[in-house]
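Each remark here refers to the structure printed beneath this line.
With one protein chain removed, the remaining protein chains of the complex are shown where they sit.
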Amino acid sequence: MATKKKKKTDWSKEVFKVLKKADIRQIAYVPDAGHTSLIKMAVADNAIKPVSLTSEQEGIAVLSGAWLGGEAGALLMQSSGVGNVINMLGMANECRFPLLMLVTMRGEWGEFNPWQVPMGQATETVLDAAGVIIHRADDPAEIAETVEAAAKIAFDSGRMVAVLIGQRVVGFKDWTK
Amino acid sequence: MAISYKLQRRKVVHQILKERGDAAVITGIGNAVHDVASFNDDPKNMYLAGVMGGASMVAFGIALAQPKRRVLVITGDGELLAGVGSLATIGVEQPKNMSIIVIDNQAYGATGNQHTHTGSGVDLVGIAAASGFKKTALITTQAELESELPKIHSEPGPYFAVVKVTNKSSPRIDAPRDGTYVARRFRAAVTGESM
Partner (left out) sequence: MASRRKITLDRRKVVEKILKDRGDILLVTGLGAPTWDAAAVGDHPNNFYLWGGMGGAVLTGLGLALAQPKRRVLVITGDGEMLMGVGGLATVAVQKPSNLAICIMDNQRYGETGMQETHTEHGVDLAAMAAGAGFQKYSTVYNNRELAEAIPVLYSEQGPVFVDVKVTDAPQPMTLPPRDGPMLKHRFRENLLGHV
């Protein structure tokens, strides 16, 4: 478990560098344990406006506004949040807003909570049905480059992209303590 | 609870827009789109013809990205209710350059005038205040509208007002419907970059 922990912060650091390189100025989020360090880095960075949302759907709207106002942003959420954003994605799709979503997966690898499974299992299908380009990363070593590629296609080609970060990466939730 | 209000939405919106200066205007889905489009099709208008519940957060994103520009949301009561948690998010963030104006006809006008929650005791001004908006107003008369106008345009925000209007509908004046076009035109107008 100790090595896993280390990897967890490492990939977050690399991803954050990628986000900085992509000149991300707004980071909207509903927390997930897997996003803990990214959120902390976003809050600590003066050039980034962190926006804590009550519900994930707000995030699609904020980032649409960010783009309209000339800034790039990213949305951090867990897979259950994908269920909350579907209708709002219609705007990003219709307007060809670039949209970068980093989704930490639940309900797949070693899930303990059965309630996470339906949305976790539906996440890819639902995003696909909504027209979102999906990149997956299941190895901590490949997350940063995946996010980099996703940011490029999002911002350079004006597309909605989700990077699904496998539950395997985040590790099992330890429910015993 | 059927209080009847006298203000006419179109006149209210036109009066607000007359003094907008270089403000960006975001409309929520519903009659607000027609109210704004019937004044003029300004490139700094972003009409949302979908995503019910999203107007305030789109505007908030713009307000963050364009801190020197006033950003006005003109939307309906139903649209605002659909994303009312956004008020808490905006109340925490305290964007100074943002005003939300709810044109409240107590009805989902665009879909057949079904009652919304605001006709049954829901007080959006109270919710906004509870969410952390320090400047709020309930506007029910022409005199109140006139005294709030300067605040709508220049009071350090976030500012929130509900304008109670009659639920009589006005003729439909369409805004350009192609989202990509409206969005690119808007972005070019507020950033000075090319479309």
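So that you can tell them apart, the chains are marked A and B in the order they are listed, and the count of residues begins at 1 in each.
The rule we apply is simple: a residue touches a chain if its C-beta (ideal position, glycine included) is under 8 Å from a C-beta of that chain, and two chains touch if they have at least 3 such contacts.
Bear in mind that the values here come from a model prediction, so they are computed numbers and not experimental data.
When the full complex is taken into account, the listed residue touching the unshown chain is A:S52, out of A:S52, A:N93 or A:Q121. In the complete complex, the residue from B:N31, B:N45, B:Q66 or B:T89 that touches the missing chain is B:T89. Considering B:S38, B:S56 or B:S131, the position touching the chain not shown turns out to be B:S131 (whole complex). One chain of the complex is left out; on subunit B, the residues touching it are 81-85, 88-89, 91-92, 117, 120-132. Although one chain is not displayed, subunit A still touches it through residues 30-33, 36, 39, 52, 54-55, 80, 84, 113-116, 119, 175-177.
Just so it is clear, only the chains that are shown with their structure count from here on.
Residues 25-26, 49, 51-55, 57-71, 73, 87-88, 90-91, 94-97 of subunit A touch subunit B in their complex. Those residues of subunit B whose C-beta lies close enough to touch subunit A in the complex are 24, 26, 46, 48, 50-66, 83, 85-86, 88-89, 92-93, 179-180, 182-183, 186-187, 190-191, 193.
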